[in-house]
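Apart from one protein chain that is not included, each protein chain of the complex appears where it belongs.
In this document, chain identifiers A and B correspond to the written order of the chains, with residue numbering beginning at 1 in each.
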Amino acid sequence: MIRFVARENVPRWLTFAVPLASVVLAAIVAGIVLAATGHNPLTTYRHIVQASITQPGAFSQTLVSMTPLMFTGLAAAVAFRMRLWNIGAEGQLYWGAIGASGAGLLFHGLPGPLLIAVMLAVGLLAGMLWASIPGVLRAYFNTNEILTTLMLNYVAANLMYYLIFDSTSYWRDLTSPSARVFPQGKNLPAAANWPALQVGSLTIPFGLLFAIGLAMLLWGMIRATRYGFEMRVLADSPSVGKYAGIRTRRKILSLMALSGGIAGLGGASQVGDFSHVLDPRGLEQAGFGYTGIVVAALARYNPFAVVVTSFFIGMLVNAGFALQGPGFPVGLTGTMEGILLFCVLGAEIFTRYRIAVRLPHRPAAAPPVEARPAVPHGGMS
Amino acid sequence: MSGINANIGISIIMTAILYGTPLVFAGIGELFAERSGVLNLGVEGMMLMGAVMAFLVSQRLPGPGWLVLLVAVLVGMAISALMALIHAFVSITLRANQIVSGLTLTIFAGVIGLSSYIAEDNGIGGKAGKHQFSDLNLFGLKNLPVIGPVLFHQSAMVYVSWLLVVGAVLYLYRTRIGLYLRSVGESPQAADAMGVSVTRYRYLHTLAGGALAGAGGSLFTLQIATNWIDGLTAGAGWIAIALVIYSFWRPELLIVGAYLYGAFTSVGFDLQARGITSIPSEFWSALPYLMTIIALVLVSVGSVRMRLGTPAGLGIPYVRGES
Partner (left out) sequence: MRNDPTMANGQPAFPPGGTPVPDRAVEAPGDAGIAAAMAARGITKRFPGVVANSRVEFEVLPGEIHALLGENGAGKTTLCNVLTGLYRPEEGYVELGGEPCRFHSPRDAHEAGIFMVHQHFSLVGPLTVAENVILGWSRQSGMWFSPRRVEREVARVAEQFQMAIDPGAKIWQLSVGEQQRVEILKALYRRARILVLDEPTTVLTPQEVRQLFSTLRGMAAAGTSVVFISHKLPEVLAVSDRVTVLRAGQAVGTVRTADADARSLAHLMVGRDIVLTRRERAARNHLGEAVLGLDDVNAKGDLGTPALTGVSLRVQAGEILGVAGVAGNGQRELAEVVAGERPGTSGTVTIAGRPQRGTPWEAIHAGLGYVPEERLGVGIAPGMTIADNLMLKSYREAGHGPVLHTKQALQNAAESIKRFDIVARGPKTLARELSGGNIQRLLLARELSGHPKILIAASPTRGLDVAATDSVRKILAQSAEHGVGVLLISEDLDEILDLSDRIAVMYRGRVVGVVDRDDADLDRIGLMMAGVES
């Protein structure tokens, strides 16, 4: 009989070893899947590393892929940690892009740094407002936020498409020759291009640096502020929060808004750092919001870990673009992300439990009797 | 009712049934899983897997049409059940968070994942389907006024879906096992204490949910569309999940909701086809999703009685008290 038995104490090395082991396991499983479908796993992995790190310009491209994932990863981490399942980072990012591109076009006369700040602010605000809708519904009406945030993604996508493809909105380019052939957005003025840091041959986008700063800020907030304390209490046990006088509904709303705002910043970064235009098709195909969930879950919702995991997933995404073709089908990226996350999720139990194989007719070995009586729990929270 | 109005009415009903039937399959499947206490957010991914595998089989398998379709649907169901097995193992046995696990399944199998991978690897994208479900002429009665086309001129899968709903109601409320299922979902501790195996019920019903999602997905490639596009279910899986909630986990209400959706989906296409373009197409695309939000809000604003509908043990891993 195989059973899971709770560990008496959790050794610290285990909290590192288990995720590491699960990554290795994922690589093996993915290798099997590749082999089973006629691709050589080792070659594929080698190509991934080449296309994302070693080839000239690859590393910079990986940073480009990584940047939006940091934002959506942080957005998801902040919310999921509190068991607020904000799957709407996708739509909130779209709104951030809409807002930032609109601001970039409207305020083109402003000097560079100020224009960037305005774009960031508008992107933040747009994302916050969009997330406040499901936030209010959840906080005050207890409506399931999984479905509301998700549905709003589709609504936001449709809105984006409408702005560029089906209307004569401010965002749409109505004058240039190419625009007459195929609908596209107005290009943002050069002043709205966010700067990038050149380190040798490496190009580090401004958005990336901003996101790293944001991660540090969030980490500090969670650990060391009253707001973060309340968040941690509610994450652990909502009934304890109520008992302690924490205003749960306000907290839920503000956290959803914060999460949405971070995603909105990601949208602003997409426009300001990279695309310089509102590109619904590109944004939708990229699926930054959904990938951000993978990033956050792999990071176990820790803001610093998000920086790391967004880099690795960014590698995967970048390689996916670069290697697109018969050797590397489009669906491989999601497949590998899924395998990786399943392995990490599944392995987590081993940090708190170990396997006990109990053979019949043999009593289990008696653990040392300590002074304090412990009460066995029924059910897990 | 004049002849023209009757025709419009019938055409709306027919398209409602056409678009609603995949939702019936996937919805009943998710209903079973949730009744056992397992939330499976991977429905979208499972439907896509069902769709792509069914299409693949229908393109490659030689033989008479009806046999190919049957095998295609069965293969789609089997693969989707396999997907559900991953989710079941990770969230039931390994006690991972059911929400994250389900989302992972959707990402793994969904539009940027395994379903597209299989499609591209086998080169089936964009090719016309060889076999499609066509409407039957049951008992030769399809020409009866009004009820003729609606009741007797449907495809085989539609009839299967009707049997499924009736069967589900009987199963839940009139069989012993259905009673045990309801208890597992409401109070796993009580069920376990009475000797009902919580784990076994959860696994079985999650797998059943996966299989049914696969059946629903297969309808997309074998009836609704005639070819494969990456992600062609376009959120139907999510709508199925929403349906379960505001049908209060009752199959007889779920089928009504599914057909309502089908009707709304087709209204947009219908109006556009008639040249009414003042309302942009994006609004019609967004409408089902907006509808879902409104319905969800209405359900949660309702009284305590509504909340009694949720299986109390939903989403929570069950661990017996002993170590």
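Side notes on the structure shown:
FYI, contacts are C-beta pairs under 8 Å (C-beta built on N, C-alpha and C of every residue); 3 or more make two chains touch, one makes a residue touch a chain.
No experiment lies behind these values; they were computed from the predicted model shown.
Contact with the omitted chain, checked across A:T54, A:S176 or A:T225, is made by A:T225.
Considering the whole complex, the residue from B:I8, B:L67, B:A190 or B:L298 that touches the absent chain is B:A190.
Residues touching the missing chain, restricted to chain A, are 6, 8, 223-227, 229, 232-233, 236-237, 239-240, 242-245, 247, 360, 363-364, 366-367, 369-377, 381 (touch as defined at the top). One chain of the complex is left out; on chain B, the residues touching it are 174-180, 182-183, 186-187, 189-196, 308, 312, 321-323.
Everything that follows uses one rule, which is that only the chains that are shown with their structure count from here on.
Taking the mean of the C-alpha atoms as each chain's centre, chain A and chain B sit 28 Å apart.
Partner chain B is touched in their complex by these residues of chain A: 4-6, 37-38, 80, 85, 87, 137, 141-144, 146-148, 150-152, 154-155, 158-159, 161-162, 166-167, 287, 290-291, 293-294, 297, 329-335, 337-339, 341-342, 345-349, 376-380. Contacts from chain B toward chain A in the complex involve residues 41, 86, 89-90, 94-97, 99-101, 103-105, 107-121, 189, 230, 235, 238, 241-242, 245, 280-283, 285-286, 289-290, 292-293, 296-297, 299-301, 316-323.
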